[in-house]
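All protein chains of the complex are present and in place, except for one that has been dropped.
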Amino acid sequence: MSLIPGLGIVRGMALTLRRFFQPKVTHLYPEVPAEISPKFRGRLQLLYDEHGTLKCETCFQCAQACPIECIDMGGVDTKGRFAVHWGASETYGERREESALRRAGRTVPDVAYEHWSPIDLSAVDAILHEADHDPRRLLEILGATQAAYGYLPVAALKRISFGTGAWYAMVYGTATYYHHLRFEPPARLAGADEPVAPTVESGRERVEADYLAALDQAIGPGSKRPAGRVN
Amino acid sequence: MDRILRCRLESRFGERLTGPVRQRHDETEIRIAPGDVPEVLLALHDESEFRFRMLSDLAGVDTGTTMQAVYHLWSDTTADWLRVIADGMSRDDPRVPSVTFLWKGAEWMEREAYDMFGITFEGNRDLRRIYMPPDYASFPLRKDFFLADDAARSPAGGVRHMEQTHGPTNAQTGARIRQAPSS
Amino acid sequence: MTTRTPFDIPAHASTDDPRVTLDEQLGVFEPIPPYPPRTEREAEFYTLRDGEMFLNMGPQHPSTHGVLRVVLKIDGEKVVDLDPVLGYLHRGVEKLCENADYHQAICYTDPLEYISSLFCEWSPVMAFEKLLDVQVPRRAEYIRVLSGELNRIASHALFIGWFALDLGGLTPILWSFIERDEIVEMLAALTGQRMLFNYFRIGGVNGDLNHEFMSRLGTWMSKATHQINSNQALLNENEIFVRRARGLGVIDTATALQMCMTGPNLRATGVPFDIRRAHPYSIYPELDFDIPSRTEGDCLARYLLRMDEVKQSLRIIDQCLHRMPDGPVMAKLPRLIRPRPGRAYAAIEGPRGQYATYAISDGTDQPYRMRIHDPSFIHLQSVGLLTPGNLIADTMAIMASLDPIMGGVDK
Partner (left out) sequence: MTVVGRTWERLTIPGKILAVVIPLGAVLTAGLAILIAVIGGAVVQFLVDNLPLVRFVVAATIVLLMTVPSAFLIIYMEMKVIALMNLRYGPDRVGPFGSALSVVHGLKVLMKEDFTPTGADVPVFTLAPVVVYMSSVMSLLVLPFAPGLFGQDFNIGLLYFFAMGGLTVVGLLMAGWSSFNKYSLLGGLRSAAQVISYEIPLTLSVVGVILLAGTMSLNQIVLGQAGNLFDWYIWRQPLAFVVFFIAVTAEANRTPFDLTEADSEIVAGFATEYSGMRFGFFFFAEYVNVFIASGLTVAVFLGGWNAPFNWPWPVAVGLDPGSLGIGLLLLLTLGPPLAIVVLGLPFYLLNSRIRFWQALIIGFGLFNVIAVAAVLGLAFLSFDWVVGLLWFMGKTYVFVFTFVWMRGTLPRVRIDQLMGFAWKWLLPAALLNLFVTAFAILVLNR
């Protein structure tokens, strides 16, 4: 404090008055876009190769390594199915409860999320209830599910993962390992048009079909995949 | 590693140490019984050859078989951190005397250890939960803590009231069940 | 003196009960917990004497620096006693870290004290390196010190702004944000993020210095001292500010040591205790800098001390730039880290004091126990010691001068 009372106040006021006339430092954001440094890694990005196709092959390594599970993805697997999905609810079975996820800073399953192929899941629930939601009886559950639906719909797999607490990757891996389990309705395998499982017609499904058609068109008829069969 | 500190500790607390003095990097570790905590820490704090004036950290540890209270101390007489482990508390009712008579600032750290591990610090004037809700029933950092069950055991059921729904929930997991759209 | 114990009130006052008054129904006595007291201290605090009342400050209050609730027991404007209630921001970081592997655990510690994230990473990284017996390359150490000191300046700049804001000044916080924003942009060029940098890795840092960072740093360093000095004219001599901060919240050395204080708050009481000197780590023994200390121990001393520390940090940055060696920035390490079973403790000097991590390894790829010691948590505790007897306005000033960050307090 200076000797003269009030001099400090006056000096401060002189400083603010000087700043009043100085050039301003605000970034005028919407007009002047922000300078983002090339190293900025706040945004997830998918990379494309020189042919314009995605480099990402949905191996989930990034999602599995990400500690806060901010990476979530869906994709087409080698058989051309929208079978793969990764998310918080699948990874940590014991922490699926919403409040726990919130407290843990994890993403909360979105109730508004619509499955790719919505189907009536009450049969799966009954099977799960019968099997006591026990992940160790996974094979039994999967067999029963296949018996109920004729094949293993993706939504049913997710429900099984959700109900038993087993990781989705584990359920999916089990289902792919055994030859008697299949992911496509037998009707489609035979080449018929009508699906067997009681699917619900939805926009998603149509989008899926459209997407597949577009994919076929892009790849060309010559390279059309054999339906659901690995040669 | 400060060899002299090791010698001094061994000569001063010879019979009180429940294990060998361990040294690694810049840390010296001694183990004592929980009952000896006030006397040992008082000696470390006051005596001129130690002068451990600063309580750097106080932590609870659940080893799966026993509970430990771990004190980290700093002194200008040595270049090492001194780690004092009060070992061998039972997991059912872990009890250890409080060090708040030496460091008032240990109060909240003890409260935290109580909140997370259920270690009772005898002599702490304000030993209550600090992070978790007051009616929370379990101790989250214990190794046998299982969130879904333990949170549900509390009267308020964790923080469920923030996002209660009226829809059907899975009896097992408590998660909301989405109704598949009827055809 | 009439004494009324609030615990006579039924736990959940019902609107149907005719004996329940409107006040009780509406929750006039809201800060009174609806359960019997668990400790003597709680019973004593929640018992009102004549003329006293509770004031529930927070969880949403402009001056609590986060989601903190402080129950003040006031007599008029005078604060008789207070009881901080924590846990509104508790995320269970320690538990999360126990369930993540060593690399992922560092990511969780970032948002602890979100305005000095690098220091929150630094201590776990050092603890894990001790567990693994890794030698960090010297260039990486220099980069750590350089970026850490920049982060310290950013944190102190924010402190100065907040302190002034809690005393009612509108301008300083925006001026500090100018400095802070430049530093944060600079660190974004280096680390890739503006706030939660996640830059330090076990055995080094994630990426070498780049051109954009160096050019930004050079531009800023050339004008930083002038800018900081000219900003001081606003507050340092202002009579209103000095009169409010001087002699407020005085804590002496013995009490400060008893309260386990570290960092600027301890140094303001006259102890030049700084872990950078007291327990050297990284390359600090090679650098030339002073440990400023003041003897008053009041809010003004704590404020001025941080001003001095900013200047010392600038000195350190300058030396780092001049002595920066060449070489790798990461040690050779396996991708999956499985340290031998053991215990490690690492403490560093952050802008608020001692950040420490106590890690126990059981030989797997996840830490068995990871204890995080945070200075904000320790310092917030002493608000209860410093405030009683002062006015409500002083509560905010004292709390701001101790500079707690709720992200760190609630872990």
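Chains here go by letter, A, B and C, matching the order in which they are written, and residues are numbered from 1 within each.
The rule we apply is simple: a residue touches a chain if its C-beta (ideal position, glycine included) is under 8 Å from a C-beta of that chain, and two chains touch if they have at least 3 such contacts.
Model, not experiment: these values are computed from the prediction.
A.B. asks: By the document's own contact criterion, which visible chains does the hidden chain reach in the full complex?
C.D. replies: Among the chains that are shown, those touched by the missing chain are A, C.
A.B. asks: Decide which residue listed in C:His103, C:Arg244 or C:Arg277 touches the omitted chain of the complex.
C.D. replies: Considering all chains, including the one not shown, the answer is C:Arg244.
A.B. asks: One chain is left out of this view; which of C:Leu82, C:Leu234 or C:Ile378 touches it in the full complex?
C.D. replies: C:Leu234
A.B. asks: For subunit C, enumerate the residues touching the unshown chain of the complex.
C.D. replies: 22, 26, 53, 55-56, 61-63, 77, 164-171, 174-175, 178, 234-235, 238, 240-241, 243-244, 391-394, 396
A.B. asks: For subunit A, which residues touch the unseen chain?
C.D. replies: Touch set of subunit A with respect to the missing chain: 9, 12-13, 15-17, 19-20, 22, 24-26, 28.
One rule holds in what follows: only the chains that are shown with their structure count from here on.
A.B. asks: List the centre-to-centre spacing of subunit A and subunit C in whole Å, with centres computed as mean CA coordinates.
C.D. replies: 36
A.B. asks: Hey, how far is the Cα centre of subunit B from the one of subunit C, in Å?
C.D. replies: 21
A.B. asks: How many angstrom lie between the CA centroids of subunit A and subunit B, rounded to a whole number?
C.D. replies: 38
A.B. asks: So which bits of subunit B are touching at least two other chains?
C.D. replies: Residues: none.
A.B. asks: Spell out, as numbers or ranges, the residues of subunit A touching 2 or more other chains.
C.D. replies: Answer for subunit A, listing residues that touch two or more other chains: 103.
A.B. asks: Applying the document's contact rule, which stretches of subunit A touch subunit C when the two form their complex?
C.D. replies: Those residues of subunit A that touch subunit C are 1-2, 5-9, 11-12, 15-16, 19, 25, 37-42, 65, 67-68, 103-105.
A.B. asks: Can you list the residues on subunit B that touch subunit C in the complex?
C.D. replies: By the definition above, subunit B touches subunit C via 24-27, 29, 53-57, 59, 61-62, 70, 72, 74, 76, 79, 81, 83, 102-109, 112, 116, 125-135, 140-141, 145.
A.B. asks: Inside the complex, what are the residues of subunit C that reach subunit B?
C.D. replies: Counting only subunit C, the residues touching subunit B are 33, 35, 38-42, 86-87, 90, 92, 94-95, 98, 130, 255, 257-262, 273, 278-279, 342-345, 347, 354, 356, 358, 360, 369, 371, 373, 377-378, 381-382, 385, 410-411.
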